[in-house]
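With one protein chain removed, the remaining protein chains of the complex are shown where they sit.
By letter and in written order, the chains are A and B; residue numbering begins at 1 in each of them.
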Amino acid sequence: MRVGYYPGCSLHGTARELDESLRAVAPPLGLELVEVNDWSCCGATSAHATSHLLSVALPARNLALAEEQGHDQLLAPCAACYNRLASARHAVACDAALAETIEDVLGRPFPSTVAPRNLVEVLRARLDLLRERAVRPLTGLKVACYYGCLLVRPSEVCSFDDPEDPVSMEEVVTATGATPVAWRRRLDCCGGAFSVARTGSVVRLSRAILDDARSAGADAIAVACPMCHSNLDFRQKALVRRGEAELPVLYLSELVGLALGLDAETLGLGRHFVDTKALVERALASKPGPAAKPGPRPSAPAAAAKPASPAAAGTEAV
Amino acid sequence: MARIGVFVCHCGENIGRTVDCARVAGEIGKLPGVVHSVDYKYMCSDPGQALIKQAIAEKGLTGVVVSACSPHMHERTFRRAAGGAGLNPFLCEMANIREHCSWIHEDREAATDKAIDLARVIVEKVKRNVPLETIRIPVEKRALVIGGGIAGIQAALDLADGGAEVVLVEKEPSIGGHMSQLSETFPTLDCSQCILTPRMVEVYQHPRIRLMAYCEVDAVEGYIGNFKVTIRQKARSVDETKCNGCGACQKACVVKNVPSEFDERLGKRTAIYVPFPQAVPNIPVIDREHCAYFKGRARGMKKDACGKCKEACARGAIDFAQEDRFVTEKVGAIVVATGYELYSIGKDQPAAGLKGYGEYGYGTVPDVIDGLQFERLASASGPTAGKLLRPSDGKVPKKIVFLQCVGSRDPAKGIDYCSKVCCMYVAKHTMLYRHKVHDGEATVFYMDVRAAGKGYDEFTRRAVEEDGAVYVRGRVSRVYRDGDVVKVLGFDTLNGTPVEIDADMVVLATAMRPRKGIEKLAQTLSVSYDRHGFINEAHPKLRPVETNTAGVFVAGACQAPRDIPDSVAMASAAAAKVLGLFSNEMLEREPTVARVDAALCAGCFHCERVCPYGAVEHKEVRDRKGNLLKVVADVNPGVCQGCGTCQATCPSKSVELMGFTDEQIYAEVNALAL
Partner (left out) sequence: MRTHGTDAPAHGPLSLRAEMKERTGKNTARCYQCGKCSAGCPMAGETRLRPHDVMRLVNQDARARLLADESIWLCLTCETCTERCPNGCDPARTMDALREMALEASPGSPPRALLAFHRAFLDQVRWTGRSFELGLVADYKLRTGALLQDVATAPGLVARGKLGFVPHPIDGVKEVRRIFEACEEATRAASGKKEGA
């Protein structure tokens, strides 16, 4: 399955491990990521906060490029990029006058045929392969799935899951062999883009999230957004109180990679601020073996030993 | 030769300001066949009508045209006047030069020209009018009441006391409806069962009421005064003639853990059961879905899996072989009183457009209950015998948060209306709670308190002033289970502070919705309903208990959210309407109905297929010896509503709508075009 890939700025910087882990898990999951040529920034919160037109135009350029380069789906693993791309597409679909203005501003045609996809929905669409190839099931690992804002809200834009009671991250985590925990703050905001300019708010909000995950008994938090990761991992030192243990914060793709038997370095786990060594050792200690539950299609014996080629990976929609 | 009289009305200034009525009368007077044409300030007044009567007598008029307001306003007035002077009333017609002309134009000259055109058109029509006779149909003086809640009970009793025979159909095993589930009732706090049960017994004992519980209306044919209703008697698996309601079967039943509908799933019942001890009729029903005997049969077991109830019954009333039966009843009027159900906040919703409350946990938090569940917890006959204990662990809740407008006034969830009764029952709930748990804290989140009614506002104030309920103005954003408590996150919009409460229990005042299946019933009855499924009244102010189908009336919460006093008042009003109808031996109907020319009819029955009212019947045409020549269409004038669809469809032009024949319509068009 070939899919357009829009890494976004963070994945070239603070969220390099999201890029690395996603590129590592893609082949075994039958995904061929084709990076969109010459992509530009989506404008992120700064455009969103200051100019509606710009906040539509910047993502629209990237959707238009993806279209020109022959894609019909565009995977944006960063939840913020995904949200901006999807919001731009929604805004243009709802407002004919805006659609015209955007074409003027871009200087390109923009028929808006490319559907933005997020990390979670793409992984969830490949659960059968994941179950089949999870050679190192993360049995016993308790994971708090953290959605935050941008994956599920507003629901008219991000309609892939229930905005108040989503299940897709939990489904992916379950397929890795780990156990999702029930907790309260998985849809709360971490403080997002205020990380630099209003750190106090971020500490208050992210701390509440961390506390809740910990009291729910989680060993780790799974995220799908570089901003959430930055606030919960990079800033965790500021969040924990004296004597409290730190809680590793992993991208969903990293957890998937661990279950697929990929090594920590390939997945970028060394780049975290909260040490992930103990967690990785635990995963390594888990019994290597066939997948927890074989999928419906016959599993190739080779699949367990090494990642299969994309060609073998089935054809279901991303 | 036609001798038409034309009477042009000024309607005070209403027409006269914009239309030169004298010129209209003058111009129309010049038309061939018009022998009399005058204008007058108020034609509908006594002197105005006298002008018409006088002209009919003196000039020997064969037709009358009144150029005035809409026929909706005064057609009856003028036809009665014409009839009073000996002219067939259907030879009198109106030209609407007010709504269709003077009220919507400013240019006096052009408006006058238009008024002349409008009058001329009707003159040409009336020249071709023929005398018609009012249709008279007999009335069956029996009424069907659908639904045995308080509205249906009240309607049935009022009708029966007024001398009419009543068939009362209730789909549950017992009558009583939601009112029988309530603990106390506002604004007096009297015990619901205590005031309801005597009325239920009265229904049961009334010589003119036939109570058909555990039955449903299956089909309805006919028309006002002459309905034929097919009723499905669902199999109780208990012979009603033998059972004496001793209850031995229920004691013997091995299945004891079926969630009780009457207790809103907070209590349990047996598989053979009466919903509650005061049930009317006091005859049990076997719930075949849960009964061990029937489950065994469904699994294909050859041996009977159970039969304890049958063994226990001394009168041999248990009848596993009983099947649904159908009975037909002839009635002259129908009262729909099917009541309401509560909106549920769950993920699965019964209708498109409705959404649950994910932010309140989609109904998965055990200590988040709805208003009816609270009634059962507070009721002495409830699962906790009237002790307020929360469902999760049976503890006495020390803090209860009540949320108003859950579903109601929430277009995002698919309901934009106010459910009207919640403000009152929430206030009542806080009182009941504080009377039972003296140190309990009752907090109410509300948007507005709507307590318009006699003694209502005083009642809600009492909850605050005397019983210590704390009212917080704001909607709640989230409700979730947090260990032992239910967290409620709200905002006090009056003092501008976020509010977070660790509640022991949360009670949601969920919206009132029409009963499931109401659309199907409404279609069976040919009555219209709104987009929520509430039955539409014929006029929101002037005909509140009639529907748009003659002979079908509506009462209670199936028409809109209603409390008990409203429902009872509507039921009595509907009963009065029905009794008024029954005071006639015969019903009169306008003769503007379709008529088939049997000689021309080819029997294709296109008309039958397009008729929205099922008025087209088959008629055999035979020769003198009785040989069948052909089968033709025939219109039942009692059912026909005069819509004209058959006339437009008929390929052989053999159907005519009386009063609106092709000839008349063409004459009107020609008068305008030529």
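As a convention for this text, a residue touches a chain if its C-beta (ideal position, glycine included) is under 8 Å from a C-beta of that chain, and two chains touch if they have at least 3 such contacts.
Computed from a predicted model, the values in this text were never measured in an experiment.
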Of the residues B:Arg108, B:Arg475, B:Arg515 or B:His606, I need the one that contacts the missing chain. B:Arg475
Among A:Ala57, A:Leu75, A:Val114 or A:Ala218, which one touches the chain that has been omitted from the display? A:Ala57
Looking at B:Asp218, B:Glu359 or B:Asp482, which makes contact with the chain not pictured? B:Glu359
Where the complex has a chain not shown, which of A:Gln73, A:Ser201 or A:Thr266 is the residue touching it? A:Ser201
List the residues of chain B that touch the chain left out of this view. 359, 405, 409-413, 447, 473-478, 489-493, 496, 498-499
Footprint of the hidden chain on chain A, which residues? 9, 12-14, 16, 38-41, 43-54, 57-58, 61, 94-95, 97-98, 101, 104-107, 149, 153-155, 163-164, 187-189, 191-194, 196-199, 201, 205, 234, 270-273
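By our rule, only the chains that are shown with their structure count from here on.
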When the C-alpha atoms of chain A and chain B are each averaged to a single point, how far apart are the two points in Å? 53
Chain B residues within the chain A interface of the complex: 347, 357-359, 362, 480, 482, 487
For a test of understanding, state which residues of chain A touch chain B in their complex under the given definition. 162-165, 184
